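Every protein chain but one is kept in place in this view of the complex.
Just so it is clear, A, B and C label the chains in written order, and each chain counts residues from 1 on its own.
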Amino acid sequence: MSMDDLYHEIILDHYKSPRHRASELEGAQVSVHHSNPLCGDELDLRLRVADGAIEDLAFDGDGCSISMASASAMGQAVVGRELGDAEDLAEAFRLMMHGEGHKREDDLADGIAFEGVAKFPVRVKCALLGWMALLDAIESYRGGDGRGSRDD
Amino acid sequence: MSMDDLYHEIILDHYKSPRHRASELEGAQVSVHHSNPLCGDELDLRLRVADGAIEDLAFDGDGCSISMASASAMGQAVVGRELGDAEDLAEAFRLMMHGEGHKREDDLADGIAFEGVAKFPVRVKCALLGWMALLDAIESYRGGDGRGSRDD
Amino acid sequence: MDATMIRKDFPTLERHVHGRPLVYLDSAATSQKPRAVLEAMQRYYEDANANVHRGVHALAEEATELYEGARARIARFVGADPRGIVFTKNATEAFNILAYSYARHRLGPGDVLLATEMEHHANLVPWQLAQAEAGFDLRYVPVTPGGELDLEAFEAEVATGRVALFAVTAMSNVVGTINPVADLAAAVKAANRDALVVVDGAQSVPHLPTDLVALGADMLCFSGHKMLGPTGVGVLAGDPEILEAMPPFLGGGEMIANVTLEGATFNEVPYKFEAGTPPVAEVVGLGAAVDYLERLGMAEVRAHEVALLEAVLPALEGIDGVSVHGPTDPARRGAAVSFAIEGLHPHDIGTIMDREGVAVRAGHHCAKPLVRKLGSVATTRASFYLYNTLEEIPALVDAVETTKRFFDR
Partner (left out) sequence: MDATMIRKDFPTLERHVHGRPLVYLDSAATSQKPRAVLEAMQRYYEDANANVHRGVHALAEEATELYEGARARIARFVGADPRGIVFTKNATEAFNILAYSYARHRLGPGDVLLATEMEHHANLVPWQLAQAEAGFDLRYVPVTPGGELDLEAFEAEVATGRVALFAVTAMSNVVGTINPVADLAAAVKAANRDALVVVDGAQSVPHLPTDLVALGADMLCFSGHKMLGPTGVGVLAGDPEILEAMPPFLGGGEMIANVTLEGATFNEVPYKFEAGTPPVAEVVGLGAAVDYLERLGMAEVRAHEVALLEAVLPALEGIDGVSVHGPTDPARRGAAVSFAIEGLHPHDIGTIMDREGVAVRAGHHCAKPLVRKLGSVATTRASFYLYNTLEEIPALVDAVETTKRFFDR
């Protein structure tokens, strides 16, 4: 269990050059705010949905490298996917974080770099923050209220 | 510290043949009810005051030998005394129970037999139950409300 | 189960008092602790001591794992979901959570909170305080002279359909009675669909196999210190969905999701009800206590106590002037045995027996209404546990005889 298991090169890269990070998203139908009550990490996620698929997303927030990098990698992995498919991918990621399986590795793309986080229980919530926000955003979109806020 | 320090012969005698024990007292101006919240002992005390002195008293209750015998010995010691004098005697008894002095030993009469109770901290409250009721009854009498109830 | 071997695990039982070997018959007040429990806490303090949940450093992680690991094992021990295990300071706090965050909010005029005359003050006073604010009716199932619940009266109460909360002890701490909780719970629910069934497990969880579902209980309150665990920890075990729907009770750190100057949002259960630094070492200790009990097997523990009861009940009844309160059939009762000696007051009995090395409790046992119902202000109670042996019963009998002789002088 070394520091490089946790801070994989790919993670540091996403942290330093985040993809899909922005404080606005044109035409977004849904926006959610999540935070981690234990460490205070905060994350906003905006989604634009078209034809039942995620056309684009944007996240913003204040959090550690793991949470921000994970949200960045998630953006890459889910843009273009149908909502149900994205939910399924989120579940695959969650299982990986709890050391309960490796599903859809290819689809997770850079998300797979977070595998080592599973060995650091206190950081698992960080890696999940963006994905939990995504699930919530999809639910909000379906429910049609367009706004959500949760503390994970 | 032997059992006979606690259960002095005089105490057992008062327990078996209590003086001043009755459920009524003719002409009583004041009646108080006290109990010990820890062990559940209960005691009623009635006073008849004349010319600023205790003309007679009666106690009744449900309690251990120490509490009942102490009330009995107290009755003997205070009947006939002026109220202020009885209060002073109660304080002398309290000090003896806390191992803080021996005052007015003669006036305490059989009350002196309770000296050994001081060595049994959990029983001190028992020995004091009647005396505390007395102080309360005197206060009630002076306040003129004639009824009191306290849990020591 | 070999109680003689088991005794070796309990340092306190090696003690002498007043020059005699201690015969500890006060486990219903608090049990003694096996070395395994003391060592688990010692190890925690020496090795992993750190505040839980909020740290990224190694000690904090270890402490959190020990704490949450104990939660999982304690949950399994009573057949509960770990999310429904709230750690409190004692059983009393558990009842108060329900009184403040459930009874005060959910019950009002017209509702009945049904308790029983057999309850410990912990399962009475919180409801009385809530009643003064919320204005529901507080009613009681009477107790028969034999120390059992009056089932006819119970049925009449339940039939009103107004019972919104039913609070009952699984085992009396005074007279030992084991109540038919599962039947009572079913009857309450049948006639009062949304009623909350609250069970006092302070005496039953240490002595009987316990399963929340089999009990039909929505909520179960118990204390660590009566089941080989340390002081300073109790448990509210219940349905996590019901807990989730309740407003918070104590405010502070750990129980929040977010705090601003204007207000706070709250964490999920069980954390919502665990404000502030929890009793970490104590929970670790209680986890070790549960491990110890599971290793012995709760069915074995119960069988041992039935065997003790089969000996002690006739032994006490056989003494002239002594009578035992409560059920006479060991199958219907636990090992808390209250008795009376004719003409003697429990306080005096307790003092003399102590001199003989026999530790019993004298008083109202925090169940004044029940003791009053038995026609007294106090009883003398000898209560047994897994480390008591048949060999200690003669010492109890002798101490009773000595007490009688002492006051017959």
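Here is the rule we go by: a residue touches a chain if its C-beta (ideal position, glycine included) is under 8 Å from a C-beta of that chain, and two chains touch if they have at least 3 such contacts.
Here the structure is a predicted model, which means the values were calculated and not measured.
Across the whole complex, the hidden chain's contacts among the shown chains comprise A, B, C.
When the whole complex is considered, the residue among C:7, C:83, C:120 or C:404 that touches the unshown chain is C:120.
Residue-wise, the contact with the chain that is not shown comes from C:96, picked out of C:96, C:192, C:338 or C:403. In the complete complex, the residue from C:21, C:180 or C:248 that touches the missing chain is C:248.
Screening A:24, A:62 or A:100 for touch with the missing chain picks out A:62. The chain not displayed touches chain C at residues 11-12, 15, 17-18, 22, 24, 26, 29-30, 32-33, 38, 41-42, 45-47, 49-51, 54-60, 88-93, 95-96, 99-100, 117, 120-122, 124-129, 132, 140, 223, 225, 230-234, 248, 250-256, 258-261, 263-264, 275-282, 347, 350-351, 353-354, 358-363, 365-366, 368-369, 372.
Residues of chain B in touch with the missing chain: 35, 37-39, 121-123, 151.
Contact between chain A and the absent chain runs through residues 3, 6-7, 12, 38-42, 62-67, 120, 123, 126.
We take it that only the chains that are shown with their structure count from here on.
Per-chain Cα centroids separate chain A from chain B by 76 Å.
In this assembly, the C-alpha centroid of chain A lies 46 Å from the C-alpha centroid of chain C.
In whole angstrom, the spacing between the mean C-alpha positions of chain B and chain C is 37. Counting partner chains per residue, chain A shows two or more touched chains at no residue at all.
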